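Omission of a single protein chain aside, the complex is shown with its protein chains in their original locations.
A and B label the chains in the order they appear, each numbered from 1.
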Amino acid sequence: MKKDIDIKSVAKLAAINLTETDEKKFEKDLNIILEHVDALSKMNIEDEEINIHPLGEILNLREDVSSEFLTHDEAMSNSPETEDGHFVVPPSLD
Amino acid sequence: MNVSNLSISEISNLYKNKELKPSEVYEEVFTNASLSESIIHAHLKLFQDEATEASKLSDERYEKGNPLSDIDGIPIAIKDNINLKNHETTCSSKMLSNYVSPYDATVIKKLRNNGVIFTGKTNLDEFAMGSSTENSAFGPTKNPWNPEHVPGGSSGGSAAVVSVGSAVASLGSDTGGSIRQPASFCGVVGFKPTYGTVSRYGLVAFASSLDQIGPITNSVEDAKILYNSIKGHDPLDATSIKESLVEIPTDKNAKVGVVKELMEEGISDESRKEVEKTIKLLKENGNKVVEVSLPLTKMALSIYYLIAPAECSANLSRFDGVRYGIREAGSTSYEMMENTRAEGFGEEVKKRILLGTYALSAGYYDAYYGQALKARSAITKDFENIFKEVDYLISPTTPTPAFKFGEKTENPLEMYMSDLCTIPANLAGIPAISIPTGLSKQDMPLSIQLMSPARTDSSLLEFSESIEKLLSFNQRTSLLEDMK
Partner (left out) sequence: MNMVPTIGIETHVELNTNSKMFCNCAVVETENPNESLCPTCLGLPGALPVPNLKAIESITMLALSANCSITKNGMFHRKNYFYPDLPKNYQISQFDLPVGVNGSLEIILNETKETVEIERVHMEEDTGKSVHKGSGRIDSATSTLLDFNRSGVPLVEIVTKPVIKSSKEAVSYIEELRQLVIDLKISEGKLEKGNLRFDANISVAKESDNELGVKVEIKNMNSLRSLEKAIDYEIKRQTKLIESNEVIIQETRHWDEDKEVTSSMRSKEGSADYRYFSDPDLPNMILTDEFIDNIKKTIPTLPSQKRDKLSETGLSNSESNYLSKSEEWIYNLFLETQKLTNDTKSTFNLITGELQGQLRKAGMEKLPEWLTSEKLSEIIKMINENKISFTSGKEILTNLIQNEMSPSKYAEDNNLIQDNDSDEIAKIVKNVIDSNKEVVERVKDGEEKLVGFLVGQIIKSSKGNINPSIAKDLLLKEL
């Protein structure tokens, strides 16, 4: 299939700020890889079923029991910035 | 006593007979680490004080005659993408350079309860993405057999420490060959268990449907011991399987298939000859060996390089500078995240995140990720079918012995090709092991890979032990002796 990577918008989706040099390099590398994986498009596998678990295992659910894990201090211990027991970030827009 | 040449069961017996103490063994592996680290840089962190303390407690247990298990007092190194409480888990990334984990991975809990001594955390390609440890933000690990060569990756540190004797064994993780390929390059045993037999809880996810923790050891027997102590269903991992082991022949009745596609182009003569050598030994042993064809293995690399980046693109979204890790300034939270991720991730990681993001984005999902999932189902079926004819599959672990630094950094595909033989087992979720077989002309280790049906891990290990005996290759790197 046609490769028309809009690297800027991909980087925006991935939340990675790229320099122009980065953009060029990644665009080139991605195109090399995508060209290679294009072989898949020729496979005739329409009817294959998809199992999320490689062994086809199904989901086990857990009982609704609550237990304590991290203390407040443990939860906050790696935080770059805190205030009144909250994590703090620059303003986020809704 | 040179413990580097002893197996886990030998050490354990010496402990029980009070002929050797855990603290003595730890001291020796620590000495080996202090000598070798300046050259090979395999550990990111050595837990000297804590480990010394732990080894003394283990001494006491043996003293009193009540060790916690058969691996009590065995010094083991842990790949730095597995969480160990109150220690850094950096994944060799700048992103997590300051991150201290508040919890233990399930495998760590199990080993802790068994009285294991944790020697430290080992180097890897950033977030386990790579085949040489060249992608570590903290500098590469060198191959103990020849520091000009890579140790393989991503579990390069874990393979190197076992090879050089600065730990008796180690844990690695394998997404596309990250245990087996470095084990092969460093001349040690690397085992990737059946998907779901070892809990992934606490392993920093790269590609969740492919990742599996496994042992790197000096011998197949050691791998078996370590595997048995970390395996088992874990209620904290929804992909963990309830034990339902399947047994297949492990003696001369075992039938072995040689994967035709993994003996053809792209495989060096040296690697192929190791397989042929092993086939000859097997035949002499009375085993039936036949050539089999798995045509879809040719697609494995393509499938892998869509599934793994797609999963990783979401798995690595949590690294955003909000709750932990480094943070770069930004006027809005989104800008902060963008800048943090630009600064915190290395090039290979960014490349795979971008690739995965693209493959999942609107309009491309069906063509890429959707198609890759279907192809994965197809390849899994091919394996199931072939295992109706043979019990085991044999191939080289790697197309070539360990390459030199900088050799494969130009074109991304060249590096990816070094996982050609290992990726299929991850796609199919089946167990696979790399066993050292000999040395190349340049005196670098060579190996073979054995694969078997899902859930036949015990049989695979048992059969591998007998092959290991047939091969009787037990040469070690002379790095430390040369230094001494």
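Following the convention adopted for this analysis, a contact is a pair of C-beta atoms (placed from the backbone, for glycine too) under 8 Å apart; a residue touches a chain by one contact, two chains touch by 3 or more.
A quick note: this is a predicted structure, and the numbers were derived from the prediction, not measured.
Participant: Tell me which of B:Ala42, B:Val150 or B:Leu360 is the one touching the absent chain.
Facilitator: B:Leu360
Participant: Looking at the whole complex, which of B:Thr89, B:Thr122 or B:Ser271 touches the chain that is not displayed?
Facilitator: Hidden-chain contact among the options goes to B:Thr89.
Participant: Which candidate, B:Pro75, B:Pro102, B:Gly346 or B:Pro424, sits in contact with the chain we can't see?
Facilitator: B:Pro102
Participant: Spell out the interface residues on subunit A facing the chain that's missing from view.
Facilitator: The missing chain touches subunit A at positions 9, 12-13, 15, 50-53, 57-70, 72, 75-76, 83-94.
Participant: Which positions on subunit B touch the chain that was left off?
Facilitator: 81-83, 89, 91, 96, 99, 101-103, 105, 200-205, 207-209, 235-239, 310-311, 313-314, 317-320, 322-324, 332-334, 337, 357, 360-362, 365, 369, 373
The definition used in the following text is that only the chains that are shown with their structure count from here on.
Participant: Can you give the whole-Å distance between the Cα centres of subunit A and subunit B?
Facilitator: Comparing mean C-alpha positions, subunit B is 23 Å from subunit A.
Participant: Enumerate the contact residues on subunit A facing subunit B in the complex.
Facilitator: Within the complex, subunit A touches subunit B at residues 1, 5, 7, 10-11, 13-18, 22, 25-26, 29-30, 32-34, 36-41, 43, 45-46, 48-55, 57, 59-60, 62, 69-70, 74-75, 77-81, 87, 89-93.
Participant: In their complex, what parts of subunit B are in touch with subunit A?
Facilitator: Those in contact with subunit A are residues 98-100, 102-103, 194-196, 209-210, 235, 238-239, 241, 299, 301-303, 305-306, 313, 317, 320-327, 329-339, 341-342, 345, 347, 350-351, 353-355, 357-358, 361, 367-368, 370-378, 380, 411-413, 416, 427-429, 454-455.
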